[in-house]
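The other protein chains are all here in position, but one chain of the complex has been omitted.
For reference, chains read A and B in written order, and residue numbers begin at 1 within each chain.
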Amino acid sequence: MVPLSWYLIFAALLFSIGLFGVLSRRNAVAILLGIELMLNAVNINLAAFWRYGDVKQMTGQVFAIIVFAVAAAEVAVGLALVISVYRRRNTVVADEINMMKW
Amino acid sequence: MSFWNDPLKVAADWLLGILTSWGVSEIAAQIFIGLLGVVILLSLLMVLDIFLVWVERKVVSRFQDRIGPNRVGPFGLIQPFADIIKLIIKEDTTPSDADKVVYNIAPLLSMMSVLILWAVVPLAPRIIGVDLNIGALYIIAAGAIGTLSIIMAGWSSNNKFALIGAFRQVAVMVSFEIPMLTVLLIPTIFAGSMGLNAITEAQDIWFVWLAPLGALIFLIAAIAELGRAPFDMAEGESELVSGYNVEYSGMKFGMFYAGELLHAFTFGGFWAILFFGGYRFFGLEQVSAFLGIAVVLFKAFLGYWIIMWVKYTLLRIRIDHMLAFNWKFLTPLAFTLLMVVALMNALLAGVPPLFYVVAMFLSNVILGWIALEVARSYGRKERERIEGVKQVVELHH
Partner (left out) sequence: MTGEQIVFLLVALFTLSSGVMVVTTRNLVHAALWLVSTLFGVAVAYALLNAAFLAVVQVVVYIGAIAILFIFAVMLTRKEMRDQGPQMNQNWWAGALLSVFVFVGLFFLLQGWSGLSRTASEMPVGFDAISELGNALISPDAYVLPFEVASVLLVADLVGAVYVAFNRR
């Protein structure tokens, strides 16, 4: 029997790894990769709480499916923005996209 | 449950009895029997794959008014073995600067994505790998892994043509997944479940009579997913020098090629299961499970023959025409078909079966006719626009 704590700690670890990716990488696409890891960690959390709570209440799974949709939407727009920025400024390094810095 | 009716359970129980009498723990015996089943299924599939190479070459030769291999063995039946030996003893090249790990994993992933499809194929009423209640969605998931393997192959070859071919192929595959997914919901509506066993059990009347347009859209989307002609822009030999598999030689290319043939056969099988009754044939599958398997394989071969027929008759379509066809015609048509089928299914809930079948069939035919008329009028306007421009150009001589 796998206790709930194992799933939650697994999700927390995955979330921290994603957070490290977001905060430390230079390439904008790599930052988006870290965001994907964080969203997956949240989804595991939701699914685990669905399973270890009342299985007849589908709230956990519905929430997880909405998170799937939102993650897909955010990745699409994020990557579109990155590609558009690359076309204009010819760089995807996040530090060099600093025209609006004061 | 005699052996002829339920061979898997009888064999598994017998093996379990032998293993536990030797002192093996029950769980280990169960795992071993499961693995043994997987190995047997995969071996039979690979033997079938070899046979499919021969079938493909004979059929293409007959379509092209020639005889095909007939020297090696009776009717050329040993020819595929000669092909395999040739591929195995070929030099296994790897391009310099290619990404070695990705380059070597791509053909494995491609073959894997085909073989895992057979876990959900119902071969007989009680012979199925895993009776997933989301079997229809699992098919799309396995296709997604295949898409990934193609882009890995194209990128890791360090070759511009391979990359362009892979991009095009992946664009086509991802685009045509949408009408396929939508049309997969139609047998789900009729059967009330996504599990392939449940869909087969619910086909007292074959679903092709209830939704012929759905069967047609599934066939077109499946042929595009497979990357076969007329949608083989990515790997046409005369177009992109064989696209994503240009840098592969020897058995790695053999895996791509054999995987593609087995994939085509598998989708012929899925077309048969989803729309043509699967293992059902007027109660024949109740007599013996092996007859059920024979019926499925026969129908799968018929589906595969139709896919080959389409390949060797039609010309290749240009990539932008392919994508325009999908997004502007096939996807709206699939969505409309799903809505019409769901609506008719709900409206005609309690009517006698013959009336139901005729009404669904007619609604499909009418929808198909309307779609063709819309496409025709659009084509007419395009032609008039182009011809109008042409006339203006000629006047200005």
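Operating definition for what follows: a contact is a pair of C-beta atoms (placed from the backbone, for glycine too) under 8 Å apart; a residue touches a chain by one contact, two chains touch by 3 or more.
Since this is a predicted model, take the numbers as computed values, not measurements.
In the full complex, the chain left out of view touches A, B. Screening B:87, B:123 or B:152 against the full complex identifies B:152 as the residue touching the chain left out. Counting the whole complex, the residues of subunit A in touch with the unshown chain are 1-10, 12-27, 29-30, 32-34, 36-37, 40, 43-44, 47-48, 50-52, 55-56, 58-59, 61-62, 64-66, 68-77, 79-84, 86-87, 90, 92-93, 95.
If you put the missing chain back, the residues of subunit B touching it would be 27, 97, 99, 102, 132-134, 137-138, 140-141, 143-145, 147-148, 151-152, 155, 158, 163, 167, 170, 174, 177, 193-194.
What we mean here is this: only the chains that are shown with their structure count from here on.
Remark: subunit A and subunit B have CA centroids separated by 33 Å (rounded to whole angstrom).
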